[in-house]
Structure formats: structure tokens, C-alpha cells
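Before anything else, here's the structure in question.
Every protein chain but one is kept in place in this view of the complex.
Chain nomenclature is as follows: A, B and C, assigned in order of appearance, with residue numbering initiated at 1 for each chain independently.
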Amino acid sequence: MSGSPNNLGAFRIKGAGRLTPARTARFTFDGKSYTAMEGDTVASALLAHGVHLVGRSFKYHRPRGILSAGPEEPNALLDVARDSARRQPNVRATVQEVFDGAKIASQNRWPSLAFDVGAVNNLLSPFFAAGFYYKTFMWPREAWSKLYEPIIRRAAGLGVAPKEEDPDHYANRFAHCDVLIAGAGVAGLTAALSAAATGAEVILVDEQPEVGGALHFDASTMIDGQNGYDWAQATAAKLAAMPNVRILTRTTVFGYYNHGFLGLAERVTDHLARPGRDLPRERLWQVRAKRVILATGAIERHMVFANNDRPGIMLASAARTFLNHHGVTVGRKVGVYTAHDSAYEAAFDLKRAGVTIAAIVDSRAKPGEAVVAEAKRLGIEVLTGHAVLDTSGRLRISSMKVARIGSTDSRKIAVDALIVSAGWTPSVHLFSQSRGKLRYDEAQQRFLPDIYAQDCVSVGACNGTDEIAALIDEAAAAGGGTVAIGGESRFAWTGGMIGAAEGAGPDTTVKAFVDFQHDVTAKDIRLAVREGMHSIEHIKRFTTNGMASDQGKLSNMHGLAIAAEMLDRPLPTVGLTTFRAPYTPVTYGTLVSHSRGDLFDPARQTPMHALQAAAGAAFEDVGNWKRAWYFPRRGEDMAVAVNRECRTVREVAGVFDASTLGKIEVVGPDAAKFLNLLYTNAWDTLKPGKSRYGIMTREDGFVYDDGVVGRLAEDRFHVTTTTGGAPRVLHHMEDYLQTEFPDLKVWLTSTTEQWAVIAVQGPKAREIIAPLVEGLDLSNEAFPHMSVAECTVMGVPARLFRMSFTGELGFEVNVPADYGAAVWTAIRERTEALGGCLYGTEAMHVLRAEKGYIIVGQDTDGTVTPDDAGLGWAVSKKKTDFVGIRGLKRPDLMRDGRKQLVGLLTNRPSDVLEEGAQIVADPNQPKPMTMLGHVTSAYWSENCGRSIAMALVAGGRARIGQTLYVPMQDRTIAVEVTDTVFFDKEGGRIHG
Amino acid sequence: MADVATRTTPLRGTHGGSASVRLTPAAPAERLSLRAASGDVAALSRALGLELPERPKTSASAGGRTALWLGPDEWLVIDEGEGGLMAACAASGALHSAVDVSHRNTAILVEGQGAAATINAGCPLDLSLKAFPVGACTRTIFGKVEIVVLRTGEEAFRVEVWRSFSEYAFGLLAEGATDAAL
Amino acid sequence: MLLIHCPYCEHDRSELEFRWAGEAHIARPETIAEISDEAFAEYFFLRDNDKGVTYERWRHIHGCGRFFNAARDTVSDRFLMTYKAGLPKQPVADVAATEQTIETYEQTEGDAR
């Protein structure tokens, strides 16, 4: 799209700026359409059209304009949308580049920006002093959360959160380099040239779309005989051509963490009208840098005076950026209020561009001589030793009230913009994040890097080095190589002030804003001090100064100075609030990057997952695993399906996927000795070809895991663990093996995923698998319960366990995982032909509960000893050592009355208890009741024809036969305490 | 007698990549997790027909077999040919632990100009040729799963991963490959 | 995210590959079954939790799998050294670690002196 210069805005200055009118973009702001040039920020584009009013402040809803031209912007926060799902609140207009089709809206106003009902707060502001809410809204008691808080919450907040799921995607890249350079102004570019010359791998990062930093506004500095900005672009091109340099623009170093680790956020598509589908919206760079060079520059401060927040009041350097980079003037008749020479140069540039400079008001008696002389030459009135005492203008500044300092005579000067500068604050954010320590530079009233905590160096303005030649030398030296660059500035800058300016002192009640976004004024800070807040952190928290989304980039030094003055203490003794990451806000999506949807967390599937899904399985999450839960047939709900599965297993047989159980191969001559130490049981007596149920405790004696362990050979065990326990059990074993028993000759290997495990349980289990098994006699005599053997199943090497978690005749067929599907299919076909079925974890739970077999983590909870769980028999009495042997003997683990696992039968067989229900002896006692324990497992047992339950009950085994009570919300259920075996108490079925 | 079981590999039929990276599931291979003390390395090396590497982060290949140093007493041995790793180790006479993990792991070949950047989408290792030359290998982390990465060429890696994590690994590699091509 | 030198891999690697494993050089009593309740509590629960140089164990769990020991300053989080498991406690240069390190938050945050 193209347009004539006219509709690019009335405040474009012909011939100024670096943008080309050849490429334009249209956008809307609060419904009105505007044309911008490519390269415009939303701020420059709006200013080009004379739009200054862009937002409302947080607390008083005061009209606010554009204050800066960079990421420090506290006021111009807008809602920027590409479409309804791609809508972003709180976007800084000074950073966001315009793209064609952007829909932009102001925030925190109703019904409109120009007429905002919330502005009534401004009238009530005497009431809303800092911290007023701590002193009131307390009566009546419930009113805070019911009445006052909702009102406050609605009034607070800025943008409106997106309502739809974000359709964009984000990327992540880990990277390494020898030198990371943050900031690509003169200092950063020089350091990059120098470092690159040494052959070092260099990453040069800048948050702006182009390199150049302060050269965006500083049009008078010459480098190597070139205009500084042009030199920067040429230098970047030279660097980009070097194989050892990577330049990342539109990229913010947002965090400097431990050990040379930095977080970078790269904005990839937010400036594009039609981004490619593959492009991530943003890319997170996680960089490990051997060295870091900080060349982050400095941020200009505003002046703190009465009504210093009207639209049209802006930082001098921002006005200069808009003019020299974007070709936009911020007004036709511009006032200047400054305490620093740099603002003069803004006035000079504007003046030369044909803009009227109403006056330069300088609070200093003696500004730099050179700038004053130049002002005279250009015919600009300079009022030294003067102050701007107030401003007027409803939605935009219309005049400033100027007086000589100390005098009461004032005059009103009409202006349509006022540019201000109180000097420059070095950007020491990243340095501080790296945990470096700052020192206070009394002369220049600034904090500078002092003691470094990491391999890092600061160069240029962020290090207090402002003079161009010194800056280049410093940066070149930091790079480690040699470069010869000559730089020349027109004016050496002097001056600067922090704290409240004339007319906003302690004796006044004017609103002189320190923190614009949070509406913190100088008097708020004084009030905090008066109320006993003497630490800068207290002052910050009490006033919320520096806690807005700009994180105090403009306000912190002023706030500190005002507090110091009020406390009558030297400024550095008041302290400094912490510079916390991120430097500027970072999108959650960027931090999350790939970790969403399918990549949020791996969903582990067994080799037979697809087959089970095809068979109609419902799945449940167990840790990372997806496990088949039950297999509903047409018309079956969960209960019906589970009942059928349970019945079928006991009547015929069932097939179950047990692949997720953890498996560890323990190999070596000391394998049995090692297991003796790690399990409560004794293992040296276990013969090859046999298996045994084992209990593992931690040193504290509580049950940690359990599983069947098969001995394949003298020196080889196949250990199984719970599904969720596999990784931690292996870690626990490795810990003891490597650090407590390092002399044992044994090694551990995880084989969980090597084997697909197909459990076949039920009276016909043998009949089902027998034809598939080669090289093994499966008879009871040759292969009794708790046998294990290596054999061949369907032509592939297998491990076959005779074991049961159902109390039925059972086998677990282990085949190499890639064969799992084929063997499963064959077994399933044979099973179904005989009238059996597939069953899932729910039926497995019921079947094992019918037999009183525990599930670690359900029937135990980390406070249960083997004896509590009724597994005292599994604790060797002969061993002199195992992990847990001493913990088990502690007084509380030996005492009477511990909670023990028992069975519960409800008086009404149809009542199924709630898992987690609590048990009492007397249901009529008052609350708080004395609870005896809780229900750990409870099911309808189709095979028992009634409900069954297990519970941990204080002194439980001694209570067998007693009636206890389970008080529920609506009724109390009486239960009889029993042992834990509900089905086949004699245990004959397991032997076939 | 039943049919002989057929093999169903993870990632079967999966392919992906971008303009600068190819992602290919590797063919099935025999794999051994081999553990032994340093004194037994020589005998095992002879038996396997390759020199088990004893320097960190290195691998050795011979006759279709590759041994990857994973730890001071641990190697992942991959045989893409005839197999027989278990038997070879058993015949060495050296004290060791050999566990067949052929089916535990699967592998994804990551090849092309953006291969390193692709892996760096989720892996914090420095994969520059200087830090991680051809033949370098290690166990490491990739997003939320553990992998073993072996550099097989200047622009080629083999990523070994446990089978149930392979879909996740492939998915993350695919996203990394897309981004690496930009 | 820390950068940790694994003494087995002889390489600096990302913390993402490691798991912290508690304070180091706490030997499991050889006759653990015989010790008193107090001694057991001491062994199993009580820790120095030092501010300054601490000796701790890490495992390169997603690397070589080895446990090893480290001396680290818990104020700066700087590693002073790492060394293999089984070696006795290694002396670290008397850095008076806490004085040399910078307690960013505590020293610059809200210093109200």
C-alpha cells in the first residue's frame, strides 16, 4: 500500500528521519484509521498524526501520553491485536512496530479515552494517599472481600487478558558463546568488533530492530568520519558477515542468571503484517556465555514537578528519536525543561527542523557553556536557574508555568509539547542481576558497577563512561582484540539531578509524579517516610513506586533521592531496590516455548497401546504413562465393564498389559548381596529360576517400593518395581551402590522398556500360553508358582514368570518390546477364543484387593512400615544390615496402636466406601473428631458379590471383628473390621 | 506351534524435517548396555572387535559396531550388522555386566545443515564442532526426556532415546528442525 | 541454571543434567543396626545446612550417571571444586567465601543502615 506524505501525518517533517515513505502500513487506534511508515513504532506513528493522549493511569485514571521512545515507557501501554486470538494487552507503543492491519486500542478507560469515568479518582486523590487501604475498609469484617476488594480490583489492573487460546507458537534455542554482548550501540558494536577479531564466538544482542542504540537519536556524533547511525549499520553488516558472530536484533537480554547463563527473548513476527506459518512468534534463547560484555547504555530521567504527567510531556531524547529516526516532531511549539545538557541537543535538532522552541528552562544556574552558546546562536531563549512550576491542559499540555527559582513571579508560556531531562541513569539492571555490587557515584548521582560476581564487564554509558573516545577505548579493550575507531561528539554533556524539582518539595501538596504508571508522587514517598518506612524496600512496597510494568526504570532514582532527603541521610545509605529479572516483561509462551500440547509432558505408551486403543480401552494417567483402565464393550459403562472383566478373569482368564512396571537388571557376582542390603527380604536363599516378592524401605523404615524379583542366574536378577517408582528406585539403588557399597561387584541397568509384559491370569492361563511357549515345561510341578525362566515365545527370546497379582493361576510373559504387539495379539486371540477377555488397571485393582494385595502409594503412603501393611513376614529377622533396619526400630515405629492395614466390610453389602473416607469409633462424638484411620482401597467386588475395602486403622489388627463407623457427608456407614483377604482365603487357586 | 512374532518398531512410518534438516527413524539395531571395571576393558574390547573408548564423551566404531562411552564403567554398544554382542561379551572371560537393550532404545537420525540447532531446541549441550566433534557422544537431556546423542558427521547426529519417549523426542526434533530452517 | 563440572566427564555441563543428592561426607554408620535413636536421628536428619562453603553430593544423572562431591558457596552459588565420590573431603582454598561473594539481595536490597 502506498500513500501520499500528507496522510502519513501532519507532524512528519519533510527530509527528517530515516524511514522511507515508499512502504506504508495502515492501522487503527481506538477505531480510527491511520497510515504509518514501515519502521514506525506505534508511538511515532500516532505522534505523526498529532495523537498524544494514549492511555489512562493506574490509580487516578489521569490522561497520559507517550513519555519515552523505548522499553522504559510507563504510560503508553496499548492493546495490540492482529485478530481476536492474537490480541496482546499492555504493549508499549514505543517498542511495538506498526504492521499493516494492526488493531490498537487504549486501555484502562471507560467509556472512552477522552472521557473516562474512572478519572473521578483524580478528584478523590487526597483520600487515596499511599497505603490508605491499610487504614480502612476493615468494617464490617466481611466487607473487605465482599464489597471493597471487588471494587478495587475492577479499578486496578491495566489491560484485559486474552480470552482465547494463543494460536501462535514459540521456539527455544540453547546456545553457547565465548562472548555475549548486550547492547549494540557504539560501545556494544565496538566491543563486538574487538572480540570478533580474536576469533571468539560472539553473540551481539540488541532490543531494537536495528543496531545503533543512542545513535537513533544522537545525530551529531560522528564515528570514523561517518554519521554515527550509518557507521553502526555498516559495522553490523561487517560483523554479520563474520562466521563467528551472530547478531540478534529485536532481542532483549531479559535475565542474567548464575554461571554465565542468560535468557534472551527474540521478537520474530510481531512487526510483520503477514508472518509465515513456520515462524515462531518469539524465540527464547538460553545462552551460556563464557564472558559477558554489558553495553546497555543509560536511560534518561524525567523531571519531577507539579503535573509533570500531561500528554505532550516527554523525555528529550525521545523527542529527538522521533525526529531524527522517525521524522516526526512532537509538537509545533515545544518547551524544554531540563537539568542536563543533553536536552539542549534535542532543542537544537527540533529548531533546525523548523519547530519553535518556546524556551529552554534549565534548573541549573550554570549549564554547559557550549550548549548555551549554541542555543544563543540558534536564537533559543534559555532560562537558567528557572523551574517549571506547573503545567496546564486537559488532555494535552497547553502551557507551562515558569519562574525563576526562589522567586514567586511566574509566567505562563504556551506550548503544545514539553520535553524534559533530569539526566541519565546507567542501565545496571543486568549487572545487578548477575549479582554484581554497585557503588554510588556521588558526583554524578548515579549507581555504577563496582564488584563483579561473574566473568562480565560493563562498558560505555552503563558503566558511567559517557565521553565517546573513552567509551570506544573501554569497549575495544573489553572485547580483547584491537580495533581503531575514532569518534567525535559535538557537545560534552554535563549536569543532572535526582529527586523533586523546584515547587515539588516537602512543603507542597502538588502532584509531582515519580512513578507515572502507578501514580506515585513525591508526596507519597514523603508520606511513607513519615509513617516510619525508612528502608527503600518499605517505601517501595508502601507506595508501589517502581513496581509497575516498567519496574522503576525512570522512577527508582527519583524515589530514592526524595526518600533520602526526607530522611536526611546520604542517599546510598537508604539502599537500592533490587533489579529483578526480567529486564522487560517476557511472554509466558516464549518462556514455555515448545513445551505445550503433546510436548508439554511426554505421554508414555506401551508397545501394545495402539492395540488396546483399538480394542476400545479407556486410559488413565499413571505418572507419565497412559495405562488401559478398562475395556468397555458396546453399551457398557465403567462399572459394568470392570465387573465383567473381574468375573471373567476368575472364571476363564484375562490379559493385562503390565509393561509399565519398572524393571531393573541387577548383574554381577555380588548381586544377591546388594539386594540383601536394599530390600528387607533375604535374597541369598533364592535359587535361580525362582522369584520372590520384595519390600524396599528407605533408611527411615517406611515402605518405599515393592515388586517381584526373579533370579535368572547366580549373578543376574530381574527386579521389578512399581510403575511410578521405577526411576526413583533405580536412583536410590545407584546411590547406595556408588556411595555406600562401592566395593560390591554389581551393576544396575534399567530394562523397563526392553520388555513388553503381558500378564495372563485365570484358570485357563496355562492353556492360553502353552502353545506359544517353547523350551519350557509349564506344569505345576516343573514350573510352580513364583518360578521364572528364560524361554522362547513365538520364536523370540522371552522371560516367563509364573506369578499372580490376582490370586489366580498366572503368568507374565516378557518379550522384547518390538514383539509385544504380535505376542499380545496372539494371546488375546487365544484368550477370547476360550471366553476370556482383556482387562485394565481398574479390574486389576479390584482383583488384587479381593486378595488383600497392597498397592504401594495407595494402601501405603510413606508413613507405613512393612509391619503396618501386614508384610512383617517380608522383613528378614536374620540380616544384620539392610537399608531401613535401624529406622524400623525407632520408638514410634515400634509402638502399639500404629495404623495397620485391615479389611473393612460394610454392614450393607451394597455400600461401597469412598477411598479416602475417614474411620471413627464413635460417630456421634463432637468435632473435631478422633479419627482412627482411613479407607485406602474400596471397590464393588463382583466376585464376592459385595463391596470390599482396605483401610489403615489405628491398632487395626486388634480390632478385627469390631464395628467401626465411616461418617460421610449425608450418612454414617457402619463397617466390620476384618482381615484383608476377601476371596479364596485358602489361596488354592493360585496354584492352578 | 504358533507363528513367529513379527516386529513392530516405534516411530514406524514416521518421517519429518525441514528444508535444512532430515529426521529419520534409524533401522532396528542390537544394543548392549555394557558395564565393566577398567581392568576388564581390554578383554572386552578384544571380544567385541573394537576398542572400548576410555575417554569421556568419545566413541569408537569398527565392523558395523559402535561403542559409546557413557560413564567411566559404562558403554552403549550398537551393532547395526550381524549382532551377537551378548555372546561376544560372554566369551571375553572378563567380569562385566551385559544387558540387552535393543528394544529399550530406538534412534532418530538428525542430518543436515541445521542438525545441531535442531537438537539445541531442547538440549543444553554445546554442539559446536569444537566442543562436540564428529564421534563425540554423551547422555544428556532433551526437553523433558533423556537421550544419548552421537555425532556421526559434521552435520549428522544419531539420537538414541527410550522407546516410550521417542514420539515426544521426534515431535520436539520436528519443531526444532522447522525453527532451524528459518 | 548452574553450570557444573562433572569430574568423571571432565566437562562443564548444565544443571539440567544433574540431580542434587544432599550433604556430602555423611557416612552411613557401619553398625547402623546398633546405634542409638539419637545417633540415628543425627545421621539421617540433622544437617549443617551451612551458609557459605558447603560440601554436597550431586549425581550426573542424565550424563555419566555418577555421584560425585562438590564444594559450593551457598551464598554465591559458586562451585569451588568438584571431585569424585569416595575421595575424602577436599580442602578448598581458604576463600572466606561469604566475604568475597556478593549477597546481592541482602547487601543492596533495602539496606536501611
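As a working rule, a contact is a pair of C-beta atoms (placed from the backbone, for glycine too) under 8 Å apart; a residue touches a chain by one contact, two chains touch by 3 or more.
One rule holds for everything that comes next: contacts and distances are computed from a predicted model.
The chain not displayed here is annotated in its UniProt record as "Sarcosine oxidase subunit beta", chosen from "Carbohydrate ABC transporter ATP-binding protein, CUT1 family", "Malonyl-S-ACP:biotin-protein carboxyltransferase MADC", "Polysulphide reductase, NrfD" or "Sarcosine oxidase subunit beta".
Shown chains touched by the hidden one, complex as a whole: A, C.
Here one chain is not drawn; of A:G379, A:G597 or A:G988, the residue touching it is A:G597. Check A:P243, A:P891 or A:G961 against the missing chain and you find that the one touching it is A:P891. The hidden chain makes contact, of the residues A:F99, A:Y257 or A:Y819, with A:Y257.
Contact with the omitted chain, checked across A:T509, A:T685 or A:N907, is made by A:T509.
Subunit C residues in contact with the hidden partner, per the touch definition given at the top, are 1-2, 15-16, 19-20, 23, 37-38, 40-42, 44-51, 54, 56, 72, 74-77, 103-106, 109-113. Where subunit A meets the omitted chain, the residues involved are 58, 86-90, 126-127, 129, 132-139, 141, 144-145, 149-150, 152-154, 156-166, 168, 255, 257-258, 261, 263, 286, 435, 509, 523, 527, 530-535, 537-538, 541-542, 544, 547-549, 551, 578, 580-582, 585-589, 591-593, 595-598, 600-601, 603, 620-623, 700-702, 722-725, 855-858, 860-863, 887, 890-893, 914-918, 920, 927-929, 931, 934, 936, 967-969.
We take it that only the chains that are shown with their structure count from here on.
The geometric centre of subunit A is 26 Å away from that of subunit C, both derived from CA atoms. The mean-CA centres of subunit A and subunit B are about 32 angstrom from one another, to the nearest whole unit. For subunit A, residues touching at least two other chains, in rising order: 286, 288.
Residues of subunit C in contact with two or more other chains: 1, 14, 65-66. Contacts from subunit B toward subunit C in the complex involve residues 56-57, 70-72, 74, 124-125, 138-141, 146. Across the interface of their complex, subunit B is touched by residues 169, 171-176, 201, 278-280, 283, 286, 288, 594-595, 598-599, 601-607, 625, 665, 667-669, 745-747, 749-755, 771-772, 774, 793-796, 815-823, 826 of subunit A. Subunit C meets subunit A in the complex at residues 1-3, 14, 19, 21, 28, 32-33, 35, 37, 40, 44, 57, 59, 61, 65-67, 76-77, 85-86, 101-102, 104-105, 107-113.
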